[in-house]
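All protein chains but one are shown at their positions in the complex.
A, B and C label the chains in the order they appear, each numbered from 1.
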Amino acid sequence: MNFTTRKAIPLVLLLLLGSVFYALFAGYTPDETLNRSASYYASQTVQDTGAQNVVTAIIVTYRGLDTLGEVTVLFLTAAIVGLVLAHSKAPKGRSGSGFLPSGELLTTGTRMLVPVILLFGAYVFLNGHLTPGGGFQGGAIVASAMLLMLLSDSAERFSHRLISRIESSAGLTYVILGLLGMLFAGGFLDNRILPLGSFGSILSAGAIPLIYALIGLKVGAEFSSILTSLEATEDSQ
Amino acid sequence: MTLLTFMAALLAVASLGAAVIALVTRSTVVAVLSAGLVSLFASVMFLLLAAPDVAMTEAAIGSGLTTFLFFFVLGRIRREGTK
Amino acid sequence: MVSPLLILVAGLGAAFLLGLLRDTSERVAFYVTVAALGFMSFVALSWTVSLALGQVQPVDIYTADARPPFAINLRMGLPEATLASVVALIGLLSAVFMRRDLMRLGRQSMAVLLVLIMALSGLIMTRDLFNLFVFIELIVIASAGLVLLSQDTRALGAGFKYLIVSQVISILLLIGVIFTYHANGSLNIDDIAATPMGFTGASLAMFLVLIALVLELKPFPANGWALDIYESAHPGFSALFSAASGTATLFAVLKLFEASGPDWAPLATGIGLVTFVGANVLALAQDHGRRLLGYSSVGQIGLVLMVVGYGADWGVGLYYVAGGLLISHAIAKAGLFWLSGMVKARQLTDWAALRQNPVLVVAFATFIAMLSGLPPFPAFYAKWTLVHAMAEYADYPLMAIFLIAALIEAAVLFRWFGMAIKREATLPLAYNLSHETVVLIAMTAGWVLSFVWGPLSGFDNLVTVVPFLFALLFLPLDILPARIKNVIAIAGLVVWYVTSTGGLDPLRMIFLTIMVLGGALLLLASFHAKGRRMGFYTPAMLMFAGMALLVTSTTSFQFFAAWEFLTVGSYFLILRGANSEPHALSYITFSLGGAFALLAGFAIAAEGHYTFYLEDLSEVAPELAPYVFVLLAAGFLTKTATMGLHIWLPGAHAEAETDVSPMVSGILLKAGLFGLFVLVMEMGRQELYGVDLTVVLVWLGAISAFIGAVLAAFQEDAKRLLAYSSISQMGYALFGLALMNHLGWLLAMMFAINHFVYKSMLFLAVGGVKERTHTKLMYKMGGLITLMPYSFVSVLVGIIAMSGVPPLSGFGGRWIFYNAIMTTDLRLPMILIFMAGPVGFLYLFRLIHTIFLGQPKDELRKVKEAPFWILLPQMIFVAFLIAFAALPGMILQRVDGYIGTLFGDRPLVWTGRIIDSQYGTWNPVAIWGVIIAVFVTVLLLLVWMNHNAQRVKQFNIVFSAERPFKPQTTHFAWNFFAPYRKAMGFLEMPVSTSFWTGVSNALHGTAEFARKFYTGNGQTYAVQLLLFVIAVYLISMGASS
Partner (left out) sequence: MNLVQISLATGFLLILLGLYGALTNRDILRMIVSFTIADTGVNVVLVAVGYLPGREAPILDTIPVAEAASRITDPVPQALVLTAIVIGLGVTALMLAYAYRLFRARGSLDISEFTELKW
């Protein structure tokens, strides 16, 4: 393709934008010590929330509203993708992504792997307050089980209906937990509606594991829903 | 130059290279795969930057799920486009 | 009080709950949605009310039991509560409006709607920068989802363009957010304000955050994507997108500009102004209803953005002005989009379908008035405050640009309104009761808002002004027959006159009499109308209300509000004429232009005081006074249609209905004259660059008097002739006023009275003739003297009065006039105005000759006398003229005395009924006697000679001296003054018409050319967006260095 003005103008623009970025880059010096917010989190997280993983504590409690918004983003996307594709069902034809042959091996493999993957996903989101990982990562892992099933043509086992039920119930419970925080603890999404427990154990950090589990379920359901919608065949929905 | 810096430089080159490939290639499939690769390199970089949570998420979502989303849509469009 | 957080929780909870319902239960899902939205509205409204009444204090809502900046916090203060209410209510109404499409797409679409409203509320309340980003993303995604509600497949493309642009915006925003965090160590918006910018990149980061948010406001020209959405999306969603999203995003921008400090304010001002101007200019070329609404949305939001920047240091005042504009815009734009859902076809002219339902027309007019900043709506107060602030800071260029853009906006909107009223729709109205209810709720909300906003302004609450309420009363009364309404209207005017005469000086008293009592008199002619005559009385009474308020006003605010009332009322009135659409548009454009000149003049005169007494015009600082004088004079001269600013008048007056023409000519023009009186009385002579401005006025008056008369003489259309004659007459009055001496003013006063009387009379007479002959073209008439004797008498008397022939009052006018011009040393204009007299006689002669004399036309042989009710006021005027001629002292002596107190001289000596001046004596009674004697003698002579007369048949060519009737061009009455035309035709050259046409064409051409910029390609839009960012960046870098 020849080099046209259509390409030259963006190039010039981006070079100018690049100069803006360069100014940011050149003016940037890493902090020597933690700033105000970060040092508060470093020193207060354990006392406030009982979570080992500070990032998790921030996500689930301090910036819980963001996270609620974030799962809502996925919820919205799932709903809209469903809307978009519900009204344009694929023409009749073979289902499946068409990339992998869904042979006997894959089907059997899937049957064996799916429970393991689901378990692993649950492990990741239940340990979010202790180790790296959490609802989003766990949810993605859960969804990958769904992905496998889709690839192996056995998606029928998980109906759209069930996915949507899980998604909605998890979301509703999440919101209610937040409200309970307002009623029984210090504010919306306060995790101390449950005892903080002993630091470092799985049943600690108050409601964090519970909330992260809900997020995990919800995110997993939402990812699955998006995946199935995008992959959808004429007989789903 | 510490090992960390060296690795970072290597990752930077790799991810930028993958990005360039994603832009110049004629094949959409290659582009999608390269973009996934960019994401993957970035997630390793996150590990270097002491952000394991982000690394996990980027790997699972950015390079994993996103790539599959692309392939699903690509597959649908291919199937219908050839008819 | 319930926690405001419940607004968010309810929205989210209901959205999740919908997922638990079965796919088939759309109805239940819809009720859940409505219930949730209703609850959100309730919470927001209850906070608004409690906060406004001071029952609760603004609260900060903390989450997770940690103080900001460590956890996200929300704030609920009065602005937040108000805007959240607006958003939630619009969401609720839009949900009802979109019911069918929501049900069609199922519960998922309802969940998306709920999340959108939730996110908008969150955007308003949050005090956390990153949380702001999350809400914005939610809004983007939800909006992209709701675009799909449209059955227009083009909406898909629009939605995708929106997503592309949003991606670019969110990249900029995130980079900005993280570097701001790095600089401040906090994501809390309030901390940004508190922390000094330590880090060099901080200002750049702030720039990125601000520009990204501003981009969400669709600034011109980086807004093609938004226009595409407005054009193609479901109107219910467009209402949300424009009203709710625009409102919430603007508030977010406001929060950040407040936090980032005054250094950034010019950014908002500049972008806002460019957007306001650009969007309105481009809107000129639109003929697609929804796209026009899109442009208008962009422009209005730009205006508010400008206020946000400009009023950065106003404190509460900023919230008042910006809030008023923003909420008005939200209500009006939502209402208009909902209305557009009921209009099936998309062209502007298709809005004519609304006429099937008069209530919707009222709603349409309300929304247009709200957007164009007319009283009593909040945008009116906002405009007032804004222009005064600009005057206070002496930002005159800014003020000029703002007012010109506002004028263009008004022209765009009124052009559209005119089309809806006068054109024919291609498709009928898609009527739907719930849709209409939604629209009417919006309209009611607009009025309620005005009622609430008025008292906060510190001025009068314009909604509760009695004459205005009286005008509004005719809206519900419109179902009554016209005659009953006419009785009420006349009674109302008389009562108002009787109750408001106390304490007025003679000058104001005379104007009040002409305007209010004269109005009542002219309304007698309206008894002629049959049926209901829907939509006549509200505008008419609005016009009279404006005039009544104008004369009794003491402050500039009252004066200006009254001025706008009478302008709008008369516009609606003029628009009623059969072929008046273009003329009404040019009328409103010129009038509003004049009004804005007044506004600017008052604002500059006030020098930062928001309440300014008219009498203080005499104390304006000398360096400002000449400019104030020029602006105010320009405003008033537009109304009196001085040459150059007159092109709206002939069409507007000539095309109006029979009883409307005398109102807008005989009465309305006096408003301008009254303004000029006040102006020269208070400000006296002013000099600009060594030129005495009153001398300029003298010249303008003389030129108008002369050329107006010449043009009148060349008209074929009788009403146009009278219209041009008004220009000439107003020229005389202006001339007299500008002489700046006692007799001159007396002359002007005489003209004010006389012009009212005989112009009303003549318009009524000609109108009566037109009612019967169905034409206004004089060469199609002729010989009507025997068929319409009363009309003839009134035209005859009117002409005698007007031409200044003794004995009628015109002579008195002339007498004072000659006395007055003798006192001036401006010889050239004096000659010119002197010449206008004979020319005036020419057109008057033509009027009476071609209509009543000569040979009757075949098709008009059977016409009857004009209707009784049209004749009645004429006869009253005839009686008045005769009485006034004999006894001019009745009124004049008082005025003379009053003017004497101003000048401290007595050039006229009144002894009994005899008036003396230094140049001569005028004894009206004696003149009467002489004239009667001469008249009787001549009459007797004629009667005596008549027995010799030979009767000839009409078609006896030898005697009748005219060819029968075809072709018209050989008829004597056609091009009656052809010989004069040869001599003076050059004066007919439409210099000012071509000038104004050129201005209009240039604007339209610019718009037509510039809108090609919106290529429709999503990628191009993204490029333009980046270009915009870079350009703003470079400009602000240049400005700060």
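Keep this in mind: a residue touches a chain if its C-beta (ideal position, glycine included) is under 8 Å from a C-beta of that chain, and two chains touch if they have at least 3 such contacts.
Small disclaimer: the values here were computed from a predicted structure and weren't measured.
Counted over the whole complex, the shown chains touched by the missing one are A, B, C. Contact with the omitted chain, checked across C:29, C:132, C:168 or C:1030, is made by C:168. Contact between chain A and the absent chain runs through residues 6-7, 10-11, 13-14, 17-18, 21-22, 24-25, 28, 30-35, 37-39, 41-43, 45-46, 52-55, 58-59, 63, 66-67, 69-71, 73-74, 76-77, 80-81, 84-85, 88, 130-132, 136, 200, 219, 226, 229-230.
Residues 130, 134, 137, 140-141, 144-145, 153-154, 156-161, 163-164, 166-168, 170-171, 174-175, 177-179, 181-182, 187, 224, 227-228, 231-232, 285, 1011-1012, 1014-1019, 1022-1023, 1026 are the ones on chain C that touch the missing chain.
Touching residues on chain B toward the chain that is not drawn are 4-5, 8-9, 11-12, 15-16, 19-20, 22-23, 28, 31-32, 35, 38-39, 42, 45-46, 48-54, 57-58, 61-62, 65-66, 69-70, 73-74, 76-77, 80-81.
We adopt the following convention: only the chains that are shown with their structure count from here on.
Chain centres here are Cα averages; for chain B and chain C they lie 59 Å apart.
Distance between chain centres (mean CA atoms), chain A to chain C: 54 Å. Across the assembly, chain B contributes no residue that touches 2 or more other chains.
Across the complex, chain B meets chain A through its residues 51-53, 55-57, 60-61, 64-65, 68-69, 71-73, 75-76, 78-80, 83.
Chain contact summary for the complex, chain A toward chain B: residues 53, 55-56, 90-91, 93, 97-99, 124, 132-134, 136-137, 140-141, 143-144, 147, 223, 226-227, 230-231. Residue ranges on chain A touching chain C, taken from their complex, read 9-10, 13-14, 16-17, 20-21, 23-24, 27-29, 31, 35-38, 40-41, 44, 48, 61-66, 68-70, 72-73, 75-77, 79-80, 82-84, 86-87, 161, 164-165, 167-169, 171-172, 175-176, 178-179, 181-182, 185-192.
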